[in-house]
Each structure stands twice: as structure tokens, then as C-alpha cells.
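Right, I'll just put the structure down here and ask away after.
Note that this complex is displayed minus one protein chain, with the remaining chains in position.
Presenting chain A:
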Amino acid sequence: MASGNVEKLELSFSAVPDKPKKDWVLMSLRVLAFLATASATLVMALNKQTKNFVVATIGTTPITVSITAKFHHTPAFIFFVIANGVASLHNLVMIGVDILGPRFDYKGLRFVLIAILDMMNLVLASAGDGAATFMSELGRNGNTHARWDKICDKFESYCNRGGAALIASFIAIILLLVTTVMSISKLKPKN
């Protein structure tokens, strides 16, 4: 009777599947994407430049007005910061889920959820990018048809820092695209 129980126990132990191999490529891609989105968010959020302008001259004393350029003056940049912030949070959560392993699984829905969330993340990040790219292009070149003056000749470092945040965001999008394709390819059809 005891040996039969021991045999049953041994059988149940061998029926437990092996731990799946950790995917280091995907993990390192996510870490890089997290770094890129986080840096894009931070650089754009801390983007600020103050400059003094001489507006008029009364007698011999010039009147100076100091104008500040901040990121939250434009809704496009606000959306950019929010989108990249959410994207970096999502990457952090996905890294955590990858590290913690397959303990979080509900009837095999884990990979499907990861693929769908990755897709949503990619769409959000690319939306933020598109808006900020064209808004900063408008700031750099102005628009003669609508009589909108360019602002980048006066606020040089503001524009340069915004450009750096945009480049980081583009890198993040490429990494996120590769990550999403890899997560979708992990979904194997049930035969």
C-alpha cells in the first residue's frame, strides 16, 4: 500500500512539465525599450528654456520681458509625455512578468494578453511620436501660409532637447515593433 502511494507520487512528479526556457533576447529588447521610452519621457518633461527679450526702449532703458518655453504649452508634447510614460510603465510591468515567470497564467491566456497589450502599447507610442514630430517640425520651420513664426531660432536648446527626446522615442518604437512581432510569433496555434 505504501509503495503504491510512493509510485503514484513519483508518477505525478514526472508529469510536471519542465520550466520553459527564459527568452533572453526578448527580455533584453524590453529593457532597452524601457530605457528608451523612459529617457524620452524625462527629457521632454524637463524641457524648459527661459529667455529675455527686449520689447521696447523708453529713453535709454530697455524693457525686457522674459519668456519661458515649456513642454506643456502644446497639447502635442503633453500627449507625447503621457504616451511615452505609459509605454515605459508597460515595459516595466512586462519585464516584471517575464522575471516572475509562468506563475501568472490563466488557462494559457498569458501569451495572448501579452501580445495584445504589446500591440496597444506600440499603437500608443507611435501616436505620441507622430504628433510630437510634426509639432516640432512646425516649431522649427514655421508655416508661411498660416503666418506662424518659427520659434526654434529663439529657443535653440529647447528645440534641441525636444529633438533628442524624439530620437529616443523613435528608437523605442523600432524596439517595440520587434518586441511585438516576437510576442505574436510566440502564439502557437493549437493543433
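Convention: contacts are C-beta pairs under 8 Å (C-beta built on N, C-alpha and C of every residue); 3 or more make two chains touch, one makes a residue touch a chain; residues count from 1.
The rule we apply is simple: contacts and distances are computed from a predicted model.
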| item | value |
| --- | --- |
| Chain not present in the shown complex, as UniProt names it (candidates "Serine palmitoyltransferase 1", "Ribosome biogenesis regulatory protein", "CASP-like protein" or "DNA repair protein REV1") | "CASP-like protein" |
| Contact residue for the chain not shown (choose from A:L26, A:A87, A:L122 or A:A165) | A:L122 |
| Touch list for chain A against the chain that is not drawn | 67, 69, 73-76, 79, 112, 115-116, 119, 122-123, 126-135, 137-139, 143, 145-149, 151, 173, 177, 180-181, 184, 187, 189-190 |
